[in-house]
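Every protein chain except one is present and positioned as in the full complex.
Each chain gets a letter, A and B, in the order it is written, and its residues are counted from 1.
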Amino acid sequence: MSTTAPPAPLLPSNAVDSTGPITAADGTPLQTALSRATRKARIRAFLLVAPLLAFVVLTFVAPIGQMLWRSVSNDSFSANMPALTAWFAENEALGSDGGPEGDGIPGEDAFEALATDLKGARENRTAGIVGTRVNYDLSGTRSLFTKSARQARKLEAPFKAALLDVDEDWGDAELWSVMRSASRTYTGDFYLAALDMQRNVDGEIEAVPENRRIYVPLFVRTLWLSALIAGLCLLLAFPVAHLLARLPLRYSNILMIFVLLPFWTSLLVRTTSWMVMLQSQGVVNDLMVAVGIVGDDGRIQMMYNQAGTIIAMTHILLPFMILPLYSVMKTIPHDYVRAARSLGATPSTAFWRIYFPQTVPGIGAGVLLVFILAVGYYITPALVGGSSGQLISNLIAFHMQKSLNWSLAAALAALLLAGVMLLYWLYDRLIGIDNMKFG
Amino acid sequence: MNRQAVIAGAIALVFGGAAQAADEITVMSWGGAYTKSQVEAYHKPWMAETGNVVNSVDSDNPATPIKAQVEAGNVSIDVADVEYSDAIRLCDEGLLEEIDTSMLPAAPDGTPAEEDFIDGALTDCAVANIVWSTVYAYDTTKFEGNAPTTIADFFDLEGFPGKRGLRKSAKANLEMALMADGVAPDEVYDMLESEEGVERALAKLDTIKSEVVWWEAGAQPPQLLADGEVAMSTAYNGRIFNAAIGEGQPFEIVWDGQILDFDLFVVPKGAPNAEAAMDFIAFATDTQRLADQASWISYGPARKSSGELVGLFNDGKTEMAPHMPTAEANLAGALVNNFEFWADRDTEISERFNAWLNI
Partner (left out) sequence: MSANAAEVSGSANEPMVRFKNVQKSYDGETLVVKDLNVDIARGEFLTMLGPSGSGKTTSLMMLAGFEPATHGEIILNGRPINDVPPHKRGIGMVFQNYALFPHMTVAENLAFPLQVRKMSKSDAAAKVKRALEMVELPEFGDRRPAQLSGGQQQRVAVARALVFEPDLVLMDEPLGALDKQLREQMQYEIKHIHESLGVTVVYVTHDQSEALTMSDRIAVFNDGVIQQLSSPDTLYEKPDNSFVAQFIGENNRLQGVINEVRGDACVVKLDSGDEVLAEQVVPGGTGTRTTLSIRPERIELDPAPGACPVTIDGKIEELIYLGDHIRVRMNVAGTNEFIVKVRNHTGRKPLAAGQQASVGWDPIDCRALDALT
């Protein structure tokens, strides 16, 4: 302390100077002094959350980002057909109607590049990858690449003639148009496909033929079914949550266990249980036959169709509606309804004007939660939905697992995400996110 | 085998083989009775002979995880049992190790492996083990006195009422629909090349669409039949055999319109124990093992020389030969799956099929 200046005055004159920035006793600006004083605490706080942050980035942000990246970036063609890709880049002006003869078929130099790439593809076993990529846009071309690659070693100049000799499909203008578009690493074509659209030979965007439209109708169905399921959940959950909130604690705790019980059971077990219940030889139908509601030959199909998806998903998602509703209802004192009654409101007026509006934050949270979960549901519709109860996620899964067209799957997933974000935004505008209580 | 294992093996050899280094490989297959047949006929004898360990895991389709694993550079499967079109496609995309067919043992009579295997059973990256087929089977209690016998009967709701089970994919369904519609087996794929052919097949499927229960895993059709959920269903013939002969279920196979296919062993690129995996494949596809496998499930061996070694089912009384898809009597009206057609057309036809199915 011996080296320090005289003791700072209690109120430094500059601290009360209203024109300049406020400074601490030693003359440093107050902001700086404050941030220095709290720096250690901030660093410690950051270090505490750092593991979680790293975990989230590694396991969530990165994979999802990479997946979304795939929806606009597909280098299967450009990475494996470098020469032809370069040729396409150099001859940018040459549209689909280009070529020496004006028939959309390029000249010898392009075929030479193609032959070089096919030889490379033969070496590296990548013909299938290229073929698969081109096949997304033009069916039946996969074998063209694999077959030609197998014979690539024998190819000699003039390459155009040689390749046309291998397969005359190389002289197809649409193929060249498709290859040109596939040679671009960054493409919006997968989004077009995900919206039931395609590019025609001239590169113009058009809707796919009616009998191939699937994704847009499925998006619509997914949103509609999710909304329906959220609505059904709300109808069923509201009285239950109300009961839970009103009962004395010892009873409501027991009831709460029944609400949570499904959470402790595997999703597959629950879905399979519904299969046992709903199938045409199942418990529900057997009961109805036994009671005489339907005849043995008139068993109702409640599964492997939309009804199955709706019933099973409503049940599975019900707790996600009950819990936010319950937590909101629990905080609404009974006195409100009593006050309304004493002020002359009938039971229904008291409910609709006083009780119900106060449960809106819980309803908002529950509906949004159930809706978003339902929009992405996959396993239950796959097991009990038959064909009419499939959701968009089942098609995403199909492209992830069966057709292996990950870019299309990513585009579909991104569209789904965008749709949910849009609804979330709308919700925020209409009701307000601050008004939402998850519990 | 990695270097350490080789060194360890060498040391073991020097010291009298007291401690042989055990490899551990992961074999992925389709589950149920089929995996069991492989465990009994391939895994157990191989483990007994080499001291290595086989982890058996199941999947709805073992081809599915391969792409993801290889692309992520994190391969855990050493051997996968895949369908023909997947074997070709994965191989074309460079996702599989090449298999040197010269390492496969010759037949007992000295015929080299290349000649002993059925045509098409050996490819660059895959070795076939069985011939299986997609057939349809029915519940005999539902059709007493008037049993279906042809593929056309499957599509005849009036003559043979009841729910139908179909695999939720275009493959096999379109071919069967065309055959039921009167197209000769050898014209089926030509017909499907054109859009009209696909539409014709879908139109035929439309006639039963309202009554169809769609299945995805091979274990489902016997279950659907047993539950009474469907009256008849397409299925893998081995599954029905095991339910009918093994468990005594009242199921009967209709061989007309069956679609023959290979299942093949492949090794994903970058498999952790590729060398042991190759050794396993060579062992499992020798004449005796393939014949042994047929006594656990009714799939035909991929080697010609195994045919005469096929004996009784493991119940000790059922002669296996007539239950093989390759039996002479069963081959009339059979169609051989055209893998190249599906490798080329799968995307387009699946798209159309999905649109037809879901909308």
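Quick note on the criterion: a contact is a pair of C-beta atoms (placed from the backbone, for glycine too) under 8 Å apart; a residue touches a chain by one contact, two chains touch by 3 or more.
Just so you know, these numbers come straight off a predicted model, no measurement behind them.
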Partner chains on view for the chain not depicted: A
Hidden partner chain, touching residue among A:P239, A:P357 or A:G432: A:P357
Touch list for subunit A against the chain that is not drawn: 333, 335-336, 338-347, 349-350, 353-354, 357-358
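Basically, only the chains that are shown with their structure count from here on.
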Averaged-CA centre spacing for the pair subunit B and subunit A, given as whole angstrom: 34
Within the complex, which stretch of subunit A touches subunit B? 124-129, 131-132, 135-136, 139-143, 146, 211-214, 217-218, 279-281, 304, 382, 386-388, 390, 395, 398, 401-405
Flag every residue of subunit B that touches subunit A in the complex, lowest number first. 61, 64, 67, 89, 91-94, 163, 168-169, 193, 199, 209, 212-214, 216, 227-229, 340, 343-352, 354-359
